[in-house]
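Complex shown without one protein chain; remaining protein chains in place.
Let's turn to subunit A:
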């Protein structure tokens, strides 16, 4: 008997396979077991730590880059002589081995946590050691990715970075977690690896090992024990999706030729190697934080110029939009001390940093301009966290004084969306950072997993602010792009295109899906979807109205009505906002779409906003979800041109 479950689809794709659950962490008994022979017990504790270390070494050998570094360091912690002595001492004082290890690690954990920041993240590594050692001693299954010997759908309460470091896409067909949100670690990782994934599915707790499970990472729908017809249908859809991805190439355009430029978000030179990048029409968001973070002194102008030049030359003849430094009190720069803030997401970050240190921004603009002059890329520059037209004006003047011709701003603060018309008088373009815009509009910390529904990019308030911004762009005849990960959700990309965006910028992995989906719809269909989405009273209704999952119901799969093809296309620069041109009856006819495999918003957890990352003595963030998400990809302070993770895992705007 098949059973439907629902979660939040965070990585598009369809998978069918047997469930394998991640073992839950073992419970430590309330009391110590009586210890007859303290020496033997101490040896048992030492043996457990050594076994844990050996296991970590084995996993480190399979991993590479930053993931391997974390596992090597964790192995060294398990073999730490000071820890070993402390454990032995506690056993001699009468503790049993599991409790001795727990207590000794707890001491070190406290010490590290007290240091805050990166050190506090290492505390999570100690928790993992403790869990592993206790499981070993109690004879319980070792927590970690199961290895049933055949491909499986991984089901877990939540995934820790150590769990995912060695995740093998050939074995893991899909991922389902009970907790987690659209912006969490699991979502980011799954998207990176191209594994269909669903998070925030509390009902997944009923799933058991070996049970057949069908999941659609686009819609968030799971079916336990699906019948053969459902499986056949899912497999057919998976093949269609694969075929669409494979056949997707060229510039972004709708079925009837309306152009929407498809760009990539780049966190550093490492991202340039990602597949899909060569097919992009440019870079819609070049994050520059990688140049500035985790170093003792500011990068020199020359150093910056060389790195910008590297990116520009890779996109010769194409667009590159550089976002100026976006850091705040939660990611302090060693050379630019910032006092702790109660609310870093609302504090001195982004462009606001230039109020305190105008030199840093001036030098960055100088370096960008110099690199731009020496390149034939179409270089634009934009400022993050602009809240007022006056700030936009000041930034535009400064950038133009430095010789930059194409100047824009991020629209990621509700006030900027509301004043977009005024802002656009001063700049040449704007780019919607939908992740932060959602955070600020819905007053919801981007890392608050339990509030993930509020960060749904389909939230009516968010869609209306986006529409209002685009409307201002259309009226001013200035391009408005979207560089938040909302752009990577194919269905939402159609809605945004229908609203009149001129470009969508996303992680390279999402390009093919978005391009293919766009190519399968006319601009009028997109406008009708935009009308439907904007008319919806809730995020689930908006999604369902556009053919995605319905709240608790079935997806509608209707055939597009051919008659609306006769509706003339309108230019996105027409004076009237395009979605208003759609006929009121249109939406109902357009509920279907091959793009029902939409992906949800996914934000890597650089932990920029609203995480009170701490130094010694400051109060720490209490949300366990936040901590878990943060220690994810940010586990190691990665520096320099480290291939892979670091630059790929910087957050979206």
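In this section, a residue touches a chain if its C-beta (ideal position, glycine included) is under 8 Å from a C-beta of that chain, and two chains touch if they have at least 3 such contacts; residues count from 1.
Note that contacts and distances are computed from a predicted model.
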Q.
When one chain of this assembly is omitted, its UniProt record names it as which of these: "Phosphocarrier protein HPr", "Tryptophan synthase beta chain", "Sodium:proton antiporter" or "Quinol oxidase subunit 1"?
A. "Phosphocarrier protein HPr"
Q. Per the definition of touch given earlier, which of A:41, A:80 or A:445 contacts the omitted chain?
A. A:80
Q: Have a look at A:40, A:111 or A:206 and name the one touching the chain we're not showing.
A: A:111
(Q) With the missing chain put back, one of A:50, A:64, A:157 or A:203 would touch it. Which one? (A) A:64
Q) In the full complex, which residues of subunit A touch the absent chain? A) 64-65, 68-70, 72-73, 76-77, 80-83, 108, 111-112, 115, 118-119, 122, 294-296, 334, 636-643
